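Dropping the structure in here first, questions after.
Of the protein chains in this complex, one is absent; all others appear in place.
Per-chain residue numbering starts at 1, and chain names A, B and C are given in the order in which the chains are listed.
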Amino acid sequence: MDKPKIIAVIGGGQCTKKEARLAEEVGRELARRGAVLVCGGLGGVMEAACRGAGAEGGTTIGILPGEDSHAANPHVQIPIATGLGYARNIAVVRSGRAVIAVGGSYGTLSEIGYALQGGTPVIGLKTWSLSRNGRNDNSIIPAQSPAEAVAKALELASGKGKK
Amino acid sequence: MDKPKIIAVIGGGQCTKKEARLAEEVGRELARRGAVLVCGGLGGVMEAACRGAGAEGGTTIGILPGEDSHAANPHVQIPIATGLGYARNIAVVRSGRAVIAVGGSYGTLSEIGYALQGGTPVIGLKTWSLSRNGRNDNSIIPAQSPAEAVAKALELASGKGKK
Amino acid sequence: MDKPKIIAVIGGGQCTKKEARLAEEVGRELARRGAVLVCGGLGGVMEAACRGAGAEGGTTIGILPGEDSHAANPHVQIPIATGLGYARNIAVVRSGRAVIAVGGSYGTLSEIGYALQGGTPVIGLKTWSLSRNGRNDNSIIPAQSPAEAVAKALELASGKGKK
Partner (left out) sequence: MDKPKIIAVIGGGQCTKKEARLAEEVGRELARRGAVLVCGGLGGVMEAACRGAGAEGGTTIGILPGEDSHAANPHVQIPIATGLGYARNIAVVRSGRAVIAVGGSYGTLSEIGYALQGGTPVIGLKTWSLSRNGRNDNSIIPAQSPAEAVAKALELASGKGKK
């Protein structure tokens, strides 16, 4: 049996309604295509994505900063309480074969940094863009829609040799 | 829908045949009773427990020390690659509502310490026993068989208010 | 007695000669002004900054990813071996009252994310610049020289109430 692909969804613990709609549709599409969703387990983009995945019968994992599984949003099926604080960010992105970023603030930026440092593809929906010492860095792959983001994530996840 | 109870199984990455038989039966019994198994994802006791759970159709989560999901034993269905080294030990035990220790060496001892420090019940099968400044510490609850260990773990997990 | 101010210097484990010169001068200036330097303890920008600080009699701390203190560059006086892998990045920036980034790649980006998320000021020398959903984010404070970077870091460190 093939193992399911695990895809990480990252973004703010608080978010706009538009970001929530995008994240929920990302979650739905991941579930429809048989992927497992991993995220940081809290509110905002994380909750919206889990809600979408759950509505389509998908599996949702939340890697929480604190020590209490009850802090997970209600759509997390498998809460992983780490007690590691924001150091759990690295575990979120290392667990995914690709990362989809929806909006997001500085915590999301730390996750994007970790993903790119580890060679994990990052697909972005209305998120950060980067330049380094005055030159654009195009490592974050833009997507125009949740469906496109998921399609790219799954395609790039297949090519990720190390996982 | 009630969420499944998550129970952590800890023990050595290398183990005796007897420990492997105990761990496999712990995994089987957890799956039969509908619990999700979380462990450190590697070999020895962890692998035997996952093999048992998988054979009974249970769900298995492996929280790995390294950055590569492929390092998980073949019976881990959901690998969580943390990149945290042995600091992942705290995430293993914090994720369980109870902990079952089978044999184990010093890494297992660090996990027992974390579990007891956080108020998570620990049930022991042929594992460490402790005394502090000359007095026995009976915090590790002994079990005589895998079935008894699982029964106690599930009973104590119910009483764990915080999760 | 007032405690010394601890300032974090971040940047690539490999770097250009120009970045090394900038980092070394940052280290020298921090030491001249009585600050303690904390960094990730490895090569490149980290080593150059420690070399500069040591040359002026300053104190240098290296928070290492691995388990072996010997992996520290030779100018680290106090090696902290964490065994945490790149999760040690958060400890580097949380330990500083301000952060100076010199060049840097994706690991540095994760550190910048953590610093800004925690409210720690970040001063940049030829490093990342950010925009979010199409708008510039000016949170990284630019400096034109090592002396200016250190002056701004020490000024902002004073204002950081929580430390």
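Keep this in mind: a residue touches a chain if its C-beta (ideal position, glycine included) is under 8 Å from a C-beta of that chain, and two chains touch if they have at least 3 such contacts.
Everything numeric here is computed off the predicted structure, so don't read it as measured data.
Interface note: of C:3, C:17 or C:135, the residue touching the hidden chain in the full complex is C:3. The omitted chain makes contact with just one of the residues C:7, C:42, C:61 or C:156: C:61. Residues of subunit C in touch with the missing chain: 3, 6, 36, 38, 59, 61, 63, 67-70, 77-84, 87-88, 90-91, 94-95, 97, 118, 162-163. Mapped onto subunit B, contacts with the missing chain fall at residues 84-87, 89-90, 103-114, 116-117, 126-134, 139.
Across the interface with the omitted chain, subunit A contributes residues 67, 82-87.
Assume only the chains that are shown with their structure count from here on.
Between the CA-based centres of subunit A and subunit C the separation comes to 28 Å, rounded to the whole angstrom. Looking at subunit A, one finds that residues 84, 87, 90 touch two or more other chains.
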